[in-house]
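For this view, one protein chain was removed and the others were kept in their places.
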Amino acid sequence: MSTTMSPPDPSLVEGLDEPLQVLTADGERRSHELLDPHLTDIDDQTLANLFIDMSVVRRIDEEAVALQRQGELGLWPPLLGQEAAQIGLVRVLRDDDFLFPSYREHALAWCRGVAAEEMLSVWRGTTYTGWDPYERRMATPQIIIGAQTLHAAGYAMAARFAGADEIAVTCFGDGAMSQGDTNEAMVFASAFHAPVLFFCQNNQYAISEPVSVQTPVPIALRPTGFGIPALRVDGNDVLAVRAATRIATEHIRSGKGPMFIEAVTYRMGPHTTSDDPKRYRDQAELDKWSRRCPVTRLEKHLQSTGAPVDSIRAEAKTRSDEVARSLRSAITAMSPPEPQTLFDHVLTTGDATLQRQRRHWEQLEESLLPEAS
Amino acid sequence: MSTTMSPPDPSLVEGLDEPLQVLTADGERRSHELLDPHLTDIDDQTLANLFIDMSVVRRIDEEAVALQRQGELGLWPPLLGQEAAQIGLVRVLRDDDFLFPSYREHALAWCRGVAAEEMLSVWRGTTYTGWDPYERRMATPQIIIGAQTLHAAGYAMAARFAGADEIAVTCFGDGAMSQGDTNEAMVFASAFHAPVLFFCQNNQYAISEPVSVQTPVPIALRPTGFGIPALRVDGNDVLAVRAATRIATEHIRSGKGPMFIEAVTYRMGPHTTSDDPKRYRDQAELDKWSRRCPVTRLEKHLQSTGAPVDSIRAEAKTRSDEVARSLRSAITAMSPPEPQTLFDHVLTTGDATLQRQRRHWEQLEESLLPEAS
Amino acid sequence: MSTMTMAAALNAALRDELAADDSVVLIGEDIGTLGGVFRVTDTLQADFGPQRVIDAPLAESGIIGTSVGMAYRGLRPVCEIQFDGFVYPGFDQLVAQVAKLHYRTRGKVRMPLTVRIPYGGGIGAVEHHSESPEAYFAHTAGLRVVTAASPQEAYQTLRAAIASDDPVIFFEPKGKYWTKGEVDREARADLTTAATVLEGTDATLVAYGPMVATALDAAIAASDEGISLEVIDLRSISPIDRETVAASVRRTGRLIVTHEAAGTASVASEVITGVIEDCFEHLEAAPERVTGYDTPYPPAALEEVFLPNLDRILDAVDRTLGRRDSRSHAPAHVEVSA
Partner (left out) sequence: MSTMTMAAALNAALRDELAADDSVVLIGEDIGTLGGVFRVTDTLQADFGPQRVIDAPLAESGIIGTSVGMAYRGLRPVCEIQFDGFVYPGFDQLVAQVAKLHYRTRGKVRMPLTVRIPYGGGIGAVEHHSESPEAYFAHTAGLRVVTAASPQEAYQTLRAAIASDDPVIFFEPKGKYWTKGEVDREARADLTTAATVLEGTDATLVAYGPMVATALDAAIAASDEGISLEVIDLRSISPIDRETVAASVRRTGRLIVTHEAAGTASVASEVITGVIEDCFEHLEAAPERVTGYDTPYPPAALEEVFLPNLDRILDAVDRTLGRRDSRSHAPAHVEVSA
């Protein structure tokens, strides 16, 4: 009972004063006692791959924004500025770890083998789900803020009950910290010692609301109140996120229960293509964060290590161009769903009422065929 | 923005290892650096009054249980064992502070001038509300777990916006800590710096579930994650609760924002009169807590101070007998509401549909009058 | 075959499903050690362990939301909502996730959840413990909504609900938990068809859950006056078995629908509208609804006024039959309430 409960581990949260960082804004590698042991595999090739990943997903993002402007998409939520947070996370997860994202984790989908056009199809409005969640071991975009965090906690509970060692990972934003569901997810994860990683991308805004509207204290402090250890990391430093993710996943996989990572980053673009950030934030702030751009930072770091930056850049460009080309042709070739599919998959088995509605719709369509008039 | 936010005050929570206490289980007064400065007004008369308060509310509780057995009430949620927590709290609040209780805070209602029969009328099933919330500055029992915490946060926001210095106080249990609403209430209170006191009576159980089902860490840790300072206090020590409440209310009234108190206590009776605790807890546990009984503890303390215990006891008995007597006569005399009041107060103004339903009901009743057959 | 209460029949159904299928898990508040506040899960945790019969933290959204996650990983969660009035904190997960995931994913993800909700009034309970929220779920596409009127139906319908790959909201008429009946544990049920529990010729009386017994009482009282009522137990509240209802109304030409929930935008409105669409031309009189009034569920002292009863049903029968004088029911009334 709580009266005899031991006080929390003082090391329950790291990085509160300054987010954990190993790459400075200028791309210099700083040694870091906590993180370095988890970066021993970092070599030029790994760095190059990370750079290429980040470049490609940024390009997909740019293409999506352009396609929306051209009317090929209804909406798009850009990840611009959050590449390091997402790539740093997903590249050290196991293939059998299951992801429960929000709507902005395009980099996770990409690294799980989702084709760019599959991602965009949701935002084109042709479907609500661009890929098979089981095939990619990643749920499709969740729009209800916070809802997916409970799904991840439940998935992790089931994994633990099954004695499996895969973990569930859920991504959400700073705004999601205020939803009851996100807090209840921490309650259940903590109570059931569930193998789940809470990954919060604090991109400083919930649409127009700065994170200060949600909380006057650092987000990473929240999970500690639930007994969940947290790491607060520079989300624009791909190596720091990578190391933090390794620390967290090892902790979780070893049966020590859930963990929480706050990746401190910045949404460099609008909330979505229909948002106008100029209404709520100034250029100075944008400039400040541009100097912390995660892609440039890694590029500078590559230079400092003497890696063949030009060829890496070229490689990234080639890959991005390929992706962009096939994306464009695939999207413009994408045909809308057959109208009668409206009636499919409501229940798994027939439903007389809906069948009847479908038949009535078909008869009416029939009667309206142009040649009929 | 959170990146530049200062880490939390290390003294954000007191009493994690051992709940704050000034009266030992044997009623000995221990000196306490943090609490003593807030107990300077304690003299024999105050102690006697506290003892009488606790005795009277315990008697009301006993009478209610008996009346339920006799079929005069449908249900009753006993406060047995939680007298010190509730009296310690309410007796140092200001009359204009507004209370948002759950369903077990009978002592709060009593000290706010609610007649015992008004309290019981809700559990007799004659009404949902036994008193005027504005007259008593106390909302009537809230049954939806956690819902009232948001009401308190909102009330406090309004008080702050109005520049008033009264505070809102909300009472809830250990189980309520898991509800989204309770956590959202801490989000709003913290974000708006609202003058609200979160008072959690951790009575170790949510019906049959021990608090360990809700959280593996002390409850008082939770608010700190929201940036809300907390005190963890021995809820069976009326002086400790009194001092903690003074610390919290002074903090809140001085504009420093919300505070949280976890009163560690024990529900000595069943969850309600329809519950059978033997199904989920053993006698040994009950015995352990009986030795910590808040009323006996204060009685022993009175003895140790050389106060006239016998006359105080006699006084308490007389008062309790009076209350019990008038309660019994009032309850048995209580008449059920007029049937047509079913249709009152749905909306503040007439509603044709409901009027019509009411008329139809009246006609049917009319047609069924015995003399008619 | 054995005689048991509805609560025992539900317990048996849960036990048999837990034994038959390892992927079935129960989750809810106080369902473990305590065996549920109504003892419907009594002894199940002792027999199947705390990972199959899970005492959950006190959070309904958390119970439904984590069940969604467990379903993602192949489990068949059976959630218990302790009382009807406590389902609302889980409403978002139910209507925006559980009901939509199969549609959202074009069939890729199935949500074979069962959500058990003890519901209905007449038990002298406190606020939030006597509600009938079925219309909210009937209006929500993607959910099956069912109930049961007898121990046998409770047993077989709950098993069918758990076995179904659709999410099913299973409303248990808590007022009938202690009524006894024969239960055949071999019998199986579908989740789609209504049952004609009494055949009649003068009017069709549609009920479900706790009101089926009252409907049968009404039929008896009516028969004393030479009125023959056909009583239909809807069983599936959504989708509704319109065939069975319409077939009956085509024969009787008259319809009365009764349930405890308030009448506005209710299941009764839907049954009546469906009949209008299916066999308007066969109606010889205006269909009648006999439901709770459009007030919140009242304090116990007023619930008898709120709830539909024999007299209100017989009064409606009279109206559909064009017989206005209701006094004749006074005796029947006395009889029954005696």
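We just call them A, B and C in the order they show up, numbering each chain from 1.
Everything that follows uses one rule, which is that a residue touches a chain if its C-beta (ideal position, glycine included) is under 8 Å from a C-beta of that chain, and two chains touch if they have at least 3 such contacts.
Only a predicted model underlies this, so the values are computations on that prediction, with no experimental measurement involved.
Of the chains on view, those touched by the hidden chain across the whole complex are A, B, C. Across A:Pro37, A:Gly113 or A:Pro339, the single residue that touches the chain missing here is A:Pro339.
Interface note: of B:Val22, B:Ala109, B:Ala139 or B:Cys293, the residue touching the hidden chain in the full complex is B:Ala139.
The chain that is not drawn here is touched, among residues B:Asp181, B:Glu209, B:Glu262 or B:Glu299, by B:Asp181. Taking the complete complex into account, B:Phe98 is the one of B:Phe98, B:Trp123 or B:Phe172 that touches the chain left out.
Across the interface with the omitted chain, chain A contributes residues 74-75, 122-128, 143-145, 175-181, 206-209, 213-215, 274, 279-280, 336-337, 339-343, 346, 351, 353-354, 357-358, 361, 364, 367-368, 370, 372-373.
Taking the whole complex into account, chain B touches the unshown chain at residues 98, 100, 127-129, 132-134, 139-140, 144, 147, 149-159, 161-162, 168, 180-181, 184-185, 187-188, 191, 341, 344-349, 351-354.
Residues of chain C in contact with the chain left out of this view: 61, 85, 88-89, 91-92, 95-96, 99-100, 103-104, 127-128, 135-136, 138-139, 141-142, 238-240, 261-262, 264-270, 272-273, 276-277, 280-281, 283, 285-289, 294-296.
Here is the rule we go by: only the chains that are shown with their structure count from here on.
Chain centres here are C-alpha means, and the one lying farthest from chain C is A. In terms of their C-alpha centroids, the spacing between chain A and chain C amounts to 41 Å.
Centre-to-centre spacing of chain A and chain B amounts to 43 Å, using the average Cα coordinate of each chain.
Contact of a single residue of chain A with at least two other chains is seen at positions 180-181, 184, 187, 191. Contact with two or more other chains is made by residues 56-57, 59, 61-62, 89 of chain C.
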